[in-house]
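For this view, one protein chain was removed and the others were kept in their places.
All chains are identified by letter, namely A, B and C, in their written order; residue positions are counted from 1 within each chain.
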């Protein structure tokens, strides 16, 4: 089983949303389970892509119920842990893709690198040793798949 | 989507394991997603039943990795939260079945009742107002399904 | 250092409040640090007693800020973990006193007994093996002190 995390902000522009959607679709087509924080923006884009490709989408939600889950989450995990749930997104993923993102995403990247998880970066926080930066959703997927089949 | 939690100890005898397996199988056949703590004993029995019936099984694990997940968990959620993960099992479930169990199970029952979740009890902590006690796995399933179709 | 937990509901009547206050005062006078969930009711009674006796009171709060801390908490710990913070109250205490209480308190008692912490019970959930039941705040304190000096 391959669990692939997608990290990114709960708000994003249309272009970033489309990139997230392509990444989500590719993960599902490769047989991976998508893991994310379950909210809007990049998380919703990735879930929509995976959902439309017939995949499973795990949303590890910060709030006390499913109210804020995006409509493409098939497996909602309700934590009521607030930002502490970010650690669960990371720990539950074999590999992670960071797409754009703000401080919440940076906290997830930090934990992922601390735990030694591979992190692919797409238009995200720059100049971080340990992130494998790519320029397109297609390259992000290529890198995820290469790493997943090598290491998991 | 119906998320049905099964709570019970990580060790149990063969008879209790079979009851858990029947409950898990019934949940999966009814189209529900099984949620549990992902370890052995009652959790494994429920997962095995659901898995063999073709269902999804969410294991919300207490440890830092998947090492202790039982082999029938299809969606492992790695929390590294120890016993605090019990709250996530409850919050992620629409309804819960308690099967036998010790103090860990009692902590989950308590949180479930505090949050107003329906709790079905099968050979578990006795005399608790709020638990709907049943005597067999079949009756537990009947009650779950009746409540799920009424309330969710 | 002795950390003594007090568990109980966020609402209580005046008589229970006074018992909690006596327990809190006794803990402080014995040099212990009071640990609790930081809210009202039994938690506030215990904090008031300890505070007025010059002691330190740790309130491990469920919400995202200090808004709901009772006024006698000297060390507020802000968790934003909801009910999952109950486990932290237990783990941070060497010994615990349960005073009255509902399902939240029962979840804390369960975790405490699971972790092998001594639990003194005062007008709380009955008939639980592992709880040392007492009838008065004075007896609760005697038992706490006897156990603390024996075992810690």
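The rule we apply is simple: a contact is a pair of C-beta atoms (placed from the backbone, for glycine too) under 8 Å apart; a residue touches a chain by one contact, two chains touch by 3 or more.
In this text, all values refer to a predicted model and were calculated from it rather than measured experimentally.
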Touched by the hidden chain, restricted to displayed chains: A, B, C
Option touching the unshown chain, where C:27, C:47 or C:87 are the choices: C:87
Residue touching the undisplayed chain, where the options are B:40, B:64 or B:102: B:64
Contacting the left-out chain in the complete assembly, out of C:7, C:23, C:36 or C:58: C:58
Residue in contact with the excluded chain [from A:4, A:28, A:43 or A:81]: A:81
Missing-partner contacts on chain B, residue numbers: 64, 80-84
Missing-chain contacts mapped onto chain A: 81-84, 87-88, 102-104, 106-107, 110-111, 113-115
Hidden partner chain, residues of chain C it touches: 1, 3, 33, 56, 58, 60, 64-65, 74-81, 87-88, 91-92
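Operating definition for what follows: only the chains that are shown with their structure count from here on.
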Whole-Å separation of chain centres (CA-atom averages), chain A against chain B: 28
Chain centre separation (chain A, chain C; CA means) in Å: 40
Multi-partner residues of chain C (at least 2 other chains): 81-84
